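Working notes, structure below.
Let's look at chain A:
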Amino acid sequence: MSHLLEIEQLSVTFGGLHALKDLDFHVDEGEIVGVIGPNGAGKTTFFNMISGMVTPTAGDIRFEGESLIGLDPNQVTQRGIARTFQNVRLFANMTILENVMVSQHCRAQQNIFGALFNTKGFKEEEAEIRRRGEEILGFFGSRLVGYRLEQPASVLSYANRRRLEIARAMATRPKLILLDEPVAGMNPMESRELTGLIGRLRSEWGFTIVMIEHDMDVVRDVSDRVVVLDHGETLAQGSFEDVSTNPAVIEAYLGRPLEDRAAADRPMEEQS
Partner candidate 1 sequence: MSAVTASTGMPTAVSKGAFDVDWRQIARTGGLLALGLVFIALTGMPVGLDERTVIEPWLSLGLLSLTFLPFVLGYTVGHEKVLEGVAAKAKGARDVVAGAAVGALGGLGLSVLVVLVDNFDLRDPLVNWSPQLVEMLSFDQSVGFGFVAWIAISGALGAAGGALHVLPHQVRRAVVAAILAVLLTAIFESFLTDVIDQLEFLYASRGGLTNVWAVVVFVVAMAVSLSGGGEKLGERRAAYQAASGPAKNRQTALFIAAFSLAMIIIPLVTGKITQELMANVGIFMLLALGLNIVVGLAGILDLGYVAFFAVGGYTTAVLTSPNRGPDWPSWVPTLDGPGGWLIALAVTIVMAIFAGLVIGAPVIRMRGDYLAIVTLGFGEIIRLLFLSDWLGGYFNGAQGITNIPSADFGIFEVKGTDPRSVFYLVMVLAAISIYISWRLEHSRLGRAWMAVREDESVAEAMGINTVNVKLMAFVVGAALASFAGAVFSAKVGSIFPTSFLILVSIVILVIVIVGGMGNIVGVMVGALGLVGVLGGPKQPGLLQEFSEYKLLIYGALLIWMMLNRPEGLVPNVRRSRELHQDEFLQDAWLRGEVDRDESTTEAEASANLADGLGTNGGAS
Partner candidate 2 sequence: MKKTRPLIAVLAATALVAAACGGDDDDSTADEPPAAEEPADAEEPAADEPVADEPMEEGALGSVRVEPGDAIQIRSLESITGDTSFLGIPNQRATSLAIADYGQIKGFDVDLGTPLDDLCSADGGQAAAQTIVADEQVVGVIGTSCSGAATAAGPLIGEAGMVLFSASNTSPALTSDQQGNAGENYNVGYYRTAHNDLFQGAAMAEFVYNELGLTTAAAIHDGDPYTDGLATAFTNAFEELGGTVTGYTAVAKEDTDMVPVLTEIAAGSPEALFFPIFQPAGDFIADQAPGVPGLEDTVLLAADGLLVDGFLQLEQSEGMYFSGPDTRFGENTNQSTGVSADAVLEAYDAEYGEAPSAPFWGHAYDATSILLDAIDAASTMDGDTLVIDRQGVRDYINGVSGYSGIIGTINCDEFGDCGSQKVTVIEHLDSSDIEASKANVVFEYAP
């Protein structure tokens, strides 16, 4: 059978450094896959490549059977892959509602003339975009709705920014969502709550999810399957239990000096 996302022999180099090497990977519809690995393992690069922000040096990425290589990020999103960012990147000066509305851009049809002449179709679509935006925000409880709708995203707390980022990704109506450290910086209570939400993302909204996460509790709670990356290579795959007992994985997490990781992590932050 064909997978939703299928990655073959994916490699990328930055100035001679192998950020990813011969990576094979696949996600099936409805799965939640956790991607873990020490800092500098190439996780974010991996996401950047899927979302079209970095072009791989070799290999292929197929989504629903079609290759994504050479597509612009917006085209990838158009095909149905949305993402969040490790270092939360909201449109800080747009309102919360606008953040969610603007992300529906590629799902809207109305053109400039509709806007100019305020046609029926335009009004309906705007209303629909708005309604959908509010619906998505409502998914996160009362935090992002009500008076908050018209507030700039910059006033939100860190945790809420993370939530809004997820909402924004949901608004692009994807089939697959890539979550980059969704609970980073949250307190245990908040991250527990978000873990539940991630599960509901699949059960209620039908999204397939690939998630980079350092918080092993979260990974264990929601992942159907876990992939461990190290030095740009797949170290292990399988259920959380299998992986967590894999000696190579333990070695990778514990056996390396910290400085090394930090240095290796740098090139990947460059895509801004």
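Candidate selection criterion: all candidates are chains of the complex that A comes from, given by their letters.
The rule we apply is simple: a contact is a pair of C-beta atoms (placed from the backbone, for glycine too) under 8 Å apart; a residue touches a chain by one contact, two chains touch by 3 or more; residues count from 1.
The structure displayed is predicted, hence computed values, not measured ones.
Which member of 1 or 2 touches chain A in this complex comes down to candidate 1.
Interface of chain A with candidate 1 (complex): residues 51, 53, 72-75, 77-78, 82-83, 85, 87-94, 98, 101-108, 110, 112, 114-116, 118, 122, 126, 129, 143, 152, 154-161, 168, 172, 185, 187, 271-272.
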